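I am attaching a structure below and will ask some questions about it afterwards.
Of the protein chains in this complex, one is absent; all others appear in place.
So, chain A:
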Amino acid sequence: MGRSGGIMRWKRMSAFRFLVPSGSPTGIKRLLSTDGLIPRICIVGSGPAGFYTAQHLLKHHRLAQVDVYEKLPVPFGLVRFGVAPDHPEVKNVINTFTQTARSDRCSYYGNVTVGKDITVKELQKAYHAVILSYGAEDNRTLGIPGEDLAGVYTARAFVGWYNGLPENRDLKPDLSSETAVVLGHGNVALDVARILLSPLEILRKTDITEDSLAILARSKVKRVCLVGRRGPLQVAFTIKELREMINLPNARPFLDPTDFKGLGDVVKDAPRPRRRLTELMAKTALGEPGEEVAGRWASASREWSLKFLRSPLEVLPATDGKRARGIRMAVTRLQGSGEMAKAVPTGEVEDLLCGLILSSIGYRSLPIDPALPFDSKQGIIPNNLGRVLGAPGLYCSGWVKRGAVGVILTTMNDSFDTAQFVLEDLQSGALDVSKAKEGSELVRSILQSRGIHPVSFSDWEKIDAAEVARGKLAGKPREKIVDPQEMLELISH
């Protein structure tokens, strides 16, 4: 999209219009108004996908107006509700998103649930293009007996809980078991383990919710075992997060040396990231820690371990039949190697006693509107390069487009890609903006007739200021408000 792209097209179009007789007043109005050539674009979801897509569109198109809709009153999605409280630097992206939201051609509408308060079809009437960026609000299930016993939680709910996600605020996880098992070897699994084992003095200074601090203060959890189906070469977590666990105060790592025998040779020629990650695990398992580290580990009161080649078969019930008392796992072996290796049961079985099980095996998107095609097997909106299949004018970006994998960087690149294709479609005419669309004017009147009051960005800034003020009293960056009602009352809606 050239710098003069938008203006040039307008000049060309108006010349053409002079040649076409249009006697009606509306025809003349259209002739004179530039509204018909302003692309009005709607983005559903205000997390990284939503904001990065908006950012790219606004930067590379001089006229486009972008409206971002969000079901919660507050924006930013997983940056606010997924990134761990002790990782505040990762949340710095909020600054760039805030700049985007405050820019002239961007508007934020919180407290609007697309699919319930307004339909995708209605959005399509109001906008030239609708981009679905609503992420993955569900999780993959284990599909094993005992999954619903007390003491079994999804990592998604646990993370939502300690990050103040309204729907998880009443989780009240039972942390009375000394042993916790986390199923999964990704960064979310490490986050959950780290929050369970971090010294409270560290957590107290973060934006973790007050309720979480109170419950963690009473926690009896002493050891966390992270269990994965495959081997060390297939771990999905990354080195910075692993290093953090190894350096965690008052926590001793247990990595079984037999898991790492001979791996040095295998990773010698692997790409550097995989090699360094494996070497760090192997060093922790096999190496002799220096005096200072050895001393720290000897006096640690908590511990964590990595268990490989175990696949959950059943959550074992306690005698009352209501609570979990352990987990039965199939011992597996690897078939194939590298990323594509598969875990195959050997026939052997192993039990691990524990009263707390956290399943961290991946997030999943949900269908939110019947007008949107949805692939429930993959958990995504079927699309080609972000263009929703069979639905011109509909696009998608982020986890709902490619599956729930990847960090903010991945989503950023992906969102820029989708935005680029929207821009190409505007350029080529595949997206026809010659007819004006009413955009948020139409949507707001529909919402008003339904008694829905959108939250504006400056409303969010009031909530933000209140959270920061409350946090200050407790020595925290913010004290998150976890009740949407309270948020709305604060801005007097």
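Throughout what follows, a residue touches a chain if its C-beta (ideal position, glycine included) is under 8 Å from a C-beta of that chain, and two chains touch if they have at least 3 such contacts; residues count from 1.
The criterion applied here is as follows: contacts and distances are computed from a predicted model.
Remark: of the listed names "Putative GPI-anchor transamidase", "Coiled-coil and C2 domain containing 2A", "Adrenodoxin, mitochondrial-like" or "Queuine tRNA-ribosyltransferase catalytic subunit 1", the one matching the undisplayed chain in UniProt is "Adrenodoxin, mitochondrial-like".
Checked against the hidden chain, the listed residues A:Pro145, A:Pro199, A:Pro273 or A:Pro392 yield one contact partner: A:Pro273.
Only one of A:Tyr52, A:Tyr109, A:Tyr162 or A:Tyr395 touches the absent chain when the whole complex is considered: A:Tyr52.
Check A:Asp138, A:Asp256, A:Asp375 or A:Asp417 against the missing chain and you find that the one touching it is A:Asp417.
Among A:Leu356, A:Ile408 or A:Ile491, only A:Ile408 touches the chain that is left out of the view.
Although one chain is not displayed, its contacts with chain A can still be listed: residues 52, 55-56, 59, 87, 89-90, 92-93, 95-96, 238-240, 243, 272-273, 276, 385, 407-410, 412-414, 416-417.
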